[in-house]
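Data block below; observations after.
Heads up, one of the protein chains got dropped from this complex, but the rest are sitting where they should.
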Amino acid sequence: MRERIDCDVAIVGGGIVGGSAALFLRQAGLSVTLLERDWCGAKASGVNFGGVRRQGRPLEQLALSQRAHAIWGRLPELIGTDAEYVRSGHLKLARSEADLASLVAYRERSRGFGLDLEIIEGEAFRRRWPALGERAVGGSLCPEDGHANPRLVSPAFARAAAALGAVVREQTAIERVEKDGGRFVLLAKRELAAGELEVRARVLLNTAGAWSRRVADAFGEAVPLESLHPNMAVTEPLPRFLDVNIGVEGGGVYGRQVLRGNMVVGGGRGFALDPDRARPQRDAVLTLMRDAAELFPQLRHAHVIRCWTGVEGYTPDRNPVIGPSRTTPGLYHAFGFSGAGFQIGPAVGQTLAELVTAGETAMPLEAFRIDRFPPAPPDNP
Amino acid sequence: MALLQRVAEQGRRVVHFTLDGRPAEALEGDTVLTAMLTNGERLRRSEFAGSPRAGFCLMGACQDCWVRTEEGERLRACGSFIADGMRLLSEGEWGGGLSGEGSS
Partner (left out) sequence: MGRRIERGGVVVTAELPTAKLPTAELPPVIVGAGPAGIRAAERLVAAGLRPVVVDEAARWGGQIYRQPPEAGGPGGGFTRPKSALYGFEAGKADAVHRAMAAIRDRVDYRPRTLAWNCEAGALDLLCDGESLVQPFSRLILATGATDRVLPFPGWTLPGVFTLGGSQVALKFQGCAVGRRVAFLGTGPLLYLVAYQYLKAGVEVAGVFDTTPFAVQARAMAGMLRDPSTLAKGLLFVGWLRAHGVPVHNGVRPLRAEGTERVEALAWRYADGREHRVSCDAVAFGLGLRSETQLADLAGCRFRFDAADRAWLPERDGAGRSSVAGVYLAGDGGGIAGADAAELAGERAAFALLEDLGRPVDAARVRELDRRLGGIATFRRSLNAAFPFPADWAATVADDTMICRCEGVTAGALRGVARSGQAREINRAKALTRTGMGRCQGRMCGATAAELLAQALGTGPDGVGRLRAQPPIKPLPVAATPSPLAGARSGREVA
């Protein structure tokens, strides 16, 4: 037996991007079917570092990032939970004068976007963050950036969409997509129910995260997308010593202390078990612990209680693909966030909803066109 | 009053340590857990509720017995042995809330 659903918009992938798109589309009154192979928000969106950060993003992302900032400010009203989101500030450390200079340069370049970056150095820096003072010459603070619990935020978007009437199907993997005249036809395999599911929709959103290439390929839009696996670790709860989300200019380790006292740190990469699953890599874990202990001496006697990673799609220029297909009317892509899609995810969802309902958006998406890459060799699984 | 009661093997050499700053005695071969719980009735307080904890499994499974030394080290009490001069704490760190040492 085959179940059939007809709707305005079908969304493949229930991460923070697909989930928020579903929510905003429902708010606009369209009928929406959200299809998720796993559980909504269980992949990258639910296992990421939890950094809700605008600072440091390429300028072309800042308009979207600002839009997201406004959405993050309304979380309880939108999704019924604050998901441990705090505007703690994001402090980017400079370990050298040269790094500090590049932070200053970024502040100048990003002026006008409303990040309100503040450069703090020398004695003032040490007075303000005695816990960090010795390891950095200064830093750039984005006071309204922060962090949140991804395990709670991301599923909540899909849940909120469902509460507004979106059809949300989990454990439902899209196996085939095609366009039949004016409508997209999706065939899904279901883990929890017998028989196939067929979804027909006027519009298709490809928000399948690291797996989006399969959908793009199906419409002749081969894009170079690579799966990588940022490495994460969390310590046992420790007395609070850090109230800002910390990054380091030039990369390396990053860390945040959650309200309960656990210190979450990230850096290095895990490895793939298969295309769907990844594991932290032993050397990366040990290197991360060493780097973290060097940056945060408060961790000297602490223990790591859990390590993990996730599967994230990276593009060659580390900017996402967002916007309409160049081959197929009615198809929109949003993927390839290259390790930074958690913060902007909800704004991407909102922007997709605008594109679908109004056919246009005020958001500058030129840098995210899907046809900016030379075509990648087509996929043959 | 002590939580654990010695019922055998009491002829071992005495080891001197401190518990929350006060001098205390244990026997050589005691785990840190035994040393603390023959002198007191808890190992630590839970980080979140402040309720007392004294270990549970004694075999390295439950992780309920992590204690602190005055130097800031953390020991799994059921799997570490007491040594002369150890300065162990069953109080402190969390002080009821999550605002502790450090700053910023």
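Here the chain labels run A and B in written order, and each chain numbers its own residues starting at 1.
Please note the rule applied: contacts are C-beta pairs under 8 Å (C-beta built on N, C-alpha and C of every residue); 3 or more make two chains touch, one makes a residue touch a chain.
Given the structure is predicted, the values throughout are model-derived calculations rather than measurements.
Undergrad: Which shown chains does the hidden chain touch?
TA: Across all of the complex, the chain we cannot see touches A, B.
Undergrad: In the complete assembly, which of A:A10, A:A44, A:L103 or A:A292 touches the absent chain?
TA: A:A292
Undergrad: Among the options A:R4, A:R74, A:R176 or A:H303, which residue touches the chain absent from this view?
TA: Considering the complete complex, A:H303 is the one touching the chain left out.
Undergrad: Which candidate, A:R128, A:R151, A:R190 or A:R369, sits in contact with the chain we can't see?
TA: With A:R128, A:R151, A:R190 or A:R369 as choices, the missing chain is touched by A:R151.
Undergrad: Write the list of chain B residues that the hidden chain touches.
TA: Within chain B, the residues that touch the unshown chain are 3-13, 27-31, 34, 37-38, 41-43, 46, 48-49, 51-64, 66, 76, 78-79, 81.
Undergrad: Tell me which stretches of chain A touch the chain missing from the display.
TA: Those residues of chain A that touch the unshown chain are 39, 42, 46, 49, 51, 53, 56, 151-152, 155, 159, 210-211, 213-214, 217, 225-228, 230, 235-236, 247, 250-252, 254, 266-276, 279-293, 299-308, 313, 339-340, 379, 381.
We take it that only the chains that are shown with their structure count from here on.
Undergrad: As a quick test, compute the distance in whole Å between the mean CA positions of chain A and chain B.
TA: Roughly 43 Å separates the two chain centres.
Undergrad: In the complex formed with chain A, which residues of chain B make contact?
TA: Where chain B meets chain A, its residues are 47-48, 66, 72-74, 93-94, 98-104.
Undergrad: Spell out the residues on chain A that touch chain B in their complex, using ranges where they run on.
TA: On the chain A side, the touching residues are 128-132, 236-237, 239-244, 259-261, 298, 300-303.
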